[in-house]
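The excerpt is restricted to a subset of chains, each kept in its original location.
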Amino acid sequence: MDNVTWDLKADKAVKLIKEGKRVDDRALDQYRAIEIKKNISENAEGSALVKLGGTEVVVGVKMVLGEPYPDMPNEGTISVGAELLPLASPVFEFGPPRPESIELARVVDRAVRESKALDFKDLCIEEGEKVWIVFIDLYALNDDGNLFDACSIATLSSLLETRIPKLEDGEIIKDEYSGKLKLSRKPLLCTFSKIAGKIVVDPVLIEEKAHDARFSLATTEDNYMCAFQKGGSGSLTESEIDQCIDTAFKCAKQIRKQL
Amino acid sequence: MAKKEEKIEYVKNGKRLDGRKVDESRSLKIEAGILNRADGSAYLEWGQNKVIAAVYGPREALPKHIQNPYKALVNYQYRMATFSVPDRKNPRPARREIEISKVCGEALEKVIFVEKFPNTTIDIFVEILDSNAGTRVAGLTAASIALADAGIPMRDLVAAIGVGKAGGEIILDLNKEEEDAPDAVDIPLAIMPRTEEIVLLQMDGLLTKEEWKKALKLGLKGCRQVYEIQRATLRKQYEAAEKEAKVGEKGEREKGEKVK
C-alpha cells in the first residue's frame, strides 16, 4: 500500500471512530477474535502461535542453565526478546533491535515479571551456582496492529505449557522433563489507541497509524494492575486512563477463558 | 554426556529407525497464502520441521547504489527461531544461516524472470519455527510456493529435498538422528523439476563416486515427489481463489489474481 492510500484509510478510520464506529465494524471496546495454537515447536519447552484478527505472532520458551546474579544468588530470571520479522510487514527490516522491538519485549517482560506470576526462587537449582533462565522469544509474523497484546497472549499461553527439562548431575537430559513451570497469576496486556479524543481497544494497524497516543496496561485475575506503558506523542487524561483500566480488566477476563 | 558410541543399525529389515523405507520421505504439507501483509507466503510442515516463508516484491531496491539496471536482486533470508533447536540459538544470524541464505537465493534466481524487473529487489524471508534436519530444503520448497503466491513470474518451481547416507545406506530425507550417524553424509539438493537441472547442491561427509550416483538418483526421485505436493498446493489454492472470485465477482480479487 502506498502512502496516499494509507493516509486515506487512516482518515476513514478517524472519521468512523468519531461516529463511534470502526473499520472492521467492532465496538470501540471490543476485542478481535483470538486463535491460539499451542506447542507449535517440539524443540521449545513451551510455545504458541496466536492470531489476533489478522495479526499473527509466535512465541517460544527455552529453559537455559545459567548463573544467578551475585546479589540474587537464589533466584533465576526471565529474558524476553522480540523480533519484528521482515516477513511481518514491508517496513520491518533485519538488523540490530530497534527501539520499537525493544519496547515491545520490555513491556511484555514487565507484565510477566511484575505480576510475580513466576516465583524466581522456584528457578534456583543450586544457590549461587546454577539457576534456570527462562528465555521468552517473540516473533511477529504478520503485523495487522496490536503486536503488544498478541505477544502477551502468546507469552502467557507458552508459559502455561512450559515443561522443565530433567537434570542429571546438573546437566539437561534431552527430551525428558520434570514437570511444568508454576504460574501463580495470569497477567495479560490490554492495549488502547486514543484517536480523535476517543479510546479504542485492540487497535488494528490502520488505527495505530492514526492514533495520537497508545496505552497498554497489564492486569491479573485477582484485580491487580502490574504494568503501564504510554506510547505515542499524544497525551492522556485521568478519565481516559480510568476507562482503559476498566476495559482492560473486562477484556483480559474474556481472553483468560481461551487459554 | 559423552556421545553414544555403540553401533546403531540405521536400516534394519528395510526399515529405518523411524519406520520409514530408505526411499521414503517424511510427511510433507504445504499451505499457500497464509499471511496478509506479505505479497506471497507459505506455511510448510515436513516431519517435525515447521517453516514460514514470505515474499515481498518486486519492490524498489534501496539504497539506490545496489540496484541492477538489468535485473531484480533476489534477497533470500533464512533464519531459525531461537527455540526451533534443542539448545537455544543466539538471535543474531549465525554464519550457517548466512551461508544457507546465499546458496538458496542463488538457487531461486535461476527460476525467477529477474530480467523483467530491473532495479528492484525480490525479498524472500524464511523462518524456521521447529526443526529436525532438512530445514534448508524445507525452506526452499516453501519459498518457491510463496513466490508463486506472490504472482512472480517463474520458469518453473524449485523442488528440494535432502538425501544422503547413514550406517552405510543411501537414504532419502535424513532426520536428525540419521544426520548424527558416524558415517553420515548429507546432500541438500534442489532442482527445476521440468528439466531436472540442479540449482542447489551441497554435500558433507565421505562419499564415493558410486554412492553419489545412487544418492543423486534417489534425490531426484524425492524432488519429483515434492514437486507433486507443491503443484497440488497451488492447484488447491487456485481453485479456492476461482471459487471466491465467482462468489463475489466485484469483491476482493487480489488473492485470485496473484496465482493466475
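We call the chains A and B, going by the order they appear; numbering starts again at 1 in every chain.
FYI, a residue touches a chain if its C-beta (ideal position, glycine included) is under 8 Å from a C-beta of that chain, and two chains touch if they have at least 3 such contacts.
All of these numbers come straight from a predicted model, not from anything done at the bench.
J.: Taking the shown chains as one copy of each kind, please give their copy numbers in the entire complex.
T.: Every kind of chain, counted over the complete complex, yields A x3, B x3.
Going forward, only the chains that are shown with their structure count from here on.
J.: Distance-wise, how many Å sit between the C-alpha centres of chain A and chain B, to the nearest whole number?
T.: Between these chains, centre-to-centre, one finds 31 Å.
J.: Using the touch definition from the top, list the residues of chain B that touch chain A in their complex.
T.: It comes out as residues 1, 35-38, 41, 48, 50, 52-54, 56, 59, 77, 79, 81-86, 88, 91, 93, 123, 125, 127, 129-132.
J.: Tell me, which parts of chain A touch chain B in their complex?
T.: Against chain B, the touching part of chain A is residues 40-45, 47, 49, 54, 56, 58, 60-62, 64, 81, 83, 85-90, 94, 135, 137, 139, 141-144, 171, 174.
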